[in-house]
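A single protein chain has been omitted; all remaining protein chains appear in their positions.
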């Protein structure tokens, strides 16, 4: 990739106006209240593998609409006393994969809870998923999830997902092995967008790790990138010509800009300057709005893969320091 | 394209064994009975365009689960007495498009009813759709519709679609302008697969026009073509390794081979020898099982586009003769 | 697609200088006079299909050089008195296709005359053509038609095509079913460029429908798009290094900017903001020069497909109102 | 490339039946007689470059229909007495390029005459051409030359080209520097097909060098390769559905199989086993029919590029020996 | 992917003749003896990360030619007594990545030693490497490693790599935490090929895990796949025409068929039927020659990604059982 977005020095101060719906907060308060009307009903089923130092559970709980959401919950064996827990949200199209994909945090002494994104993971070879989205859509949508229910904020797919994500934090918090005051939300790309929203909707979390977040600054994103998944929205708009206003009205309730502007907890972002999937200006737009203590790692020569293992090690050190200092 | 499937002389006699579930007929009888438990409730809303020789209606009715299914219903203006009606089913991903896309049959003096395929048409630039699929899936699926609910015949997406298709014939039959004894089902690719199934499930129709049908001879199709949508199934199997048996068990209730083997009405098929989306051997496999009077047009140099306008004119003449002779 | 051309607010006023050859008008006057030296000799041969509400004719006439140009002529059956006629010009590479592709205007009570673009339609699967271009070129050209004869305005391919187009209007005007004062020219892409030129060369037409016109503002087009057919010119220039000046001298006689600047009749344009085949700035450049009453429909999320069926319905309503008001 | 055609041991004996038109010989006799009705009128214009050991001429002559055909004629400076001359025909889409592209034969003491293929060379960056094809086509054709005039052997593009090629040999023969008994025809791909035809139509030539010949065994070629230019024929057939019989009737007058079967002079072929443009079975089909003394170089790991410089050196040695022995 | 290789029932018994050089065993005996002339000189440097349950070391040792080879060595913290160790070899182009990529075996109570493939890992975004190949080549080679030194078995790149791999087993064996009788070699693709060779060259290992092995049955591989890295060899042969015999002579010393035929230890293979990088027939060719106790997992719907996490879990259980039973 060549550089295609703003130069770094402009990105550092790029902080676009936000156009937040008047009832944004109400919308989410009401949404979460409704979800809490369902019993959380977490289930932890031991998953049998010849592991010696960790315990693996197939976890499920009642997410939005009471639908069962699956994931992994992995703890260091013989952990004493409540330990920190890292919530991990998954990138677009992926399922939870396998327990051995998620051993970094347990090796460091933390629990990890990996939440599946409902409906994803059916064609993510290598990262199979197990959670469906039992809620259909009353209008057709583009293949993929970006436009499922997009004509109505109440019906939009990510309303269910963000709600699931908040409920997953509650699942972690209620587990006896977990210290509810030391829960960190994390994820990259779609997972970064979910973590960003969750950090705003769950102000009790202890911190956030947000890599190349998706679902952020939709207006700019759909105009400057040719790549999926943002282009799913463009194809929908190209097809259903009269729906533009309604589409952006819906997206305004889900735009990472508004969640970032509510971010109060310590956060470690990362961004890649050659990322044409989640363009750097959309990431800095959110980062520059974040209210709490914040750091950002810039990967100048990378695309959407971002910091990868390098960033994972930075996160390990960041969290270690954050929780040690606390 | 080069030729890649069997040579034509072998295709002419290719008639593979069928492996039909014992309760195939029961499954469909029960499915249609359930659907008929909902009031059909057809609605015809005049669609306002400055047309002089046709009347256009936005039609909707209760399909599977009572969900509203949309389409176009177009009649020649001033048609006298009940006239024949062509049911048209749509290819994969497309919506119903526009009334002016469907003027051929009305110009010939027939009504046409274009049924939308639920959920499609959200990203088919130029052929927008209006019908959602309000039924979600309890397991993740590959983007697209091929694997939605594929782990259970009761839940599989095409159970709903084929049911909608039968109900659409009933809608046509109940309309006062339509002669219920002269309804023809038609479609290409996915639409051809739907027409093929409907001709078997609605033995009262007067004939069928089936072009390059999809959803037929799944076992062979997924092994010899690299192309979507059949590859949606392969990606799902590649992801969810243990599900192969269940996937093919489900597909057996929807395989065009079994519907074709029940086909009693006059039929005009078409097939293209360079078609790598719906390979010619899968089409001949069905055609060679068809029981009723049959003809097939072979397009030796074409891919999945098949006979296009040439075939439309053949159909026009075929139907004209079929209904004149009757 | 991402947005790649000027922002909409700049497009609204983008009106580049024109560099018109001094003898532009003379060139065309002379060209048309020469063509009229051949007897128009229109022939209407009834095309046999079991249609009930329209009459279809295979039409041909003497175009440039007296060469026979083919097309369809379709009228509503039993139309009374002279009726309006829509001239339809075809996009790049396409042939006339089939009568059932052109039933919209007849359904609205108008005649339609579809003119083939000479030489096109030999590899447009689905839209076969029947008209050759019996005039060869004394220099090699890039595959395709953009550079055929491009070293001399007298020899350039579009000199023949634009002349054919004017003659086609004359064919329509002389038909007894057609009201010569109510002829509308129309087309998209190459067809839009032809309609644009014809509206200037035939000031007697009643209006024009011009979608995403090609053959317009060549200088800018070849510099900002990577796509064919404009790139045919670039490949020619890349090959024949010394011919640049002559190429642009020739193109100046065919540039839509100069035709648009002569446009006096009511016109409905359409443009797509993500169109990288006929970039929006080249369309607005022409539109902003048009002299007569004008409207433009902007499709913000579409590429070269433009407004498609949505635009066809707009055109139906626009023409209906234009001719009703007249 | 993987291997995709017959294995080498089968290729060695692959000699398909030929289906030659009864009047094949008459057709060509008549064609050449007509062409000879035009004065050959060769012109040799010195081309000015600071060369010391060669003389370069821009040559032109009257080809089919008397049309001027251009090329290069290059001789070693100070050559004494009539010297051998290599006729070189060019591959598809290319023009003659530059004199410095053709210095190998002159460096070896031979003259070389490079004939342009009429109409080609307009978009062959690096190999510009200067010869048009002033003969248009009465039917549309696919972009490219393969289907130009393909509905009638009299009108087919290669009738003109093969005639030009024979005339070019006559041009060489009449030049005082050239020994008319030592003219060798040569070329690769399209150029190989032309050399193959010319060797049959000009039995007076002293030998032929034919690399990966195109225009040979059309029936098989269009069925086993996906690549252009053979696919130009497939796209034409895919578009104009009723023309198949006529297309193959025309091609039968131009099929290299029938020319090879008339080949009496010594020939050096080359073939590449991974060539998916001119598949090896089509090359061996011709080679195995050749009547005269013959050798073939097999390049097992190459695609259509074939033997390249290695083959050029083989040719140099082959011709040197052939003419020394003579 | 569609299926493109032999059907499964033929694969089960596909056991091609082997053409082993007479001095194959001598070649490797001599090669390893030479390597052992260098002091192994392993170094284990603690790598600082806030891990709680594992110890991570940056390991290096003297491989072929005494060159330093790097890797990771990770042990469960507080492991008692010598424990089993899994040697892991890496796929083509990859480097060792990060410690957190390799936590599965330590979580199960085993040590893991990840050996870098010299020279790889310079452009494997996400899996950076640190080991160069300080040995140049006296002939040019195709980009990539497949043809580096391919004109001479002594110089061939994989001579160095396989030697490094054997030395790495020796490194593991000498580490006090490791039980030298319970070392398992493992890897996928190139890593599978290396593990396959190492299992033959180090008969003391306790078992092998070989996924979709590369570097096996070269003759067939280069003829039936279009994909890299096997195609690196084809491009080299296509370029250097006279080297074919020498290339295959060299490869014969490195062909997995000959190593597999020496395999005596228990082995778990895996193969994917749609794998067009390491085609299934090349895998079964080796598997069917293996002499020791053997199992193979067949992934029918997967490409070169093979069994992924599913296979990792199978390996975990397989090794657990193998070492428990022992």
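Some observations on this one:
The chains carry the letters A, B, C, D and E, assigned in the order they are written, with residues numbered from 1 in each.
Keep in mind that, in the parts below, contacts are C-beta pairs under 8 Å (C-beta built on N, C-alpha and C of every residue); 3 or more make two chains touch, one makes a residue touch a chain.
Because the structure is a prediction, the values reported are computed rather than measured.
The hidden chain, counted over the whole complex, makes contact with A, C, D, E. Only one of E:54, E:83 or E:142 touches the chain withheld from this view, namely E:142.
Screening E:238, E:257 or E:316 against the full complex identifies E:238 as the residue touching the chain left out. Considering the full assembly, C:223 is the residue among C:19, C:43 or C:223 that touches the omitted chain. Remark: the residues of subunit E touching the chain excluded from display are 93, 95, 118-144, 147, 232, 235-236, 238-241. Interface residues of subunit A with the unshown chain, by the touch rule above, are 1-3, 274, 299-303, 305, 307, 310.
Residues of subunit D that touch the chain left out of view are 49-54, 76, 97-98, 100-101, 103-104, 106-109, 125-128, 302, 305, 308-310, 312-313, 316-317, 320.
Note that only the chains that are shown with their structure count from here on.
Path length between subunit A and subunit E in the touching-chain graph (shortest route): 1. Centrality by C-alpha centroid: the chain sitting nearest the overall protein C-alpha mean is B.
Counting C-beta pairs in contact across C-D and across D-E gives the higher total for C-D. Centre-to-centre separation of subunit B and subunit C, using mean CA positions: 37 Å.
Looking at subunit C, residues 125-128, 302, 305, 310 sit in touch with two or more other chains.
In terms of inter-chain touching, the protein chains here follow a pattern that is not a line, ring, star or complete graph.
Here the touching chains pair up as A-B, A-C, A-E, B-C, B-D, B-E, C-D, D-E.
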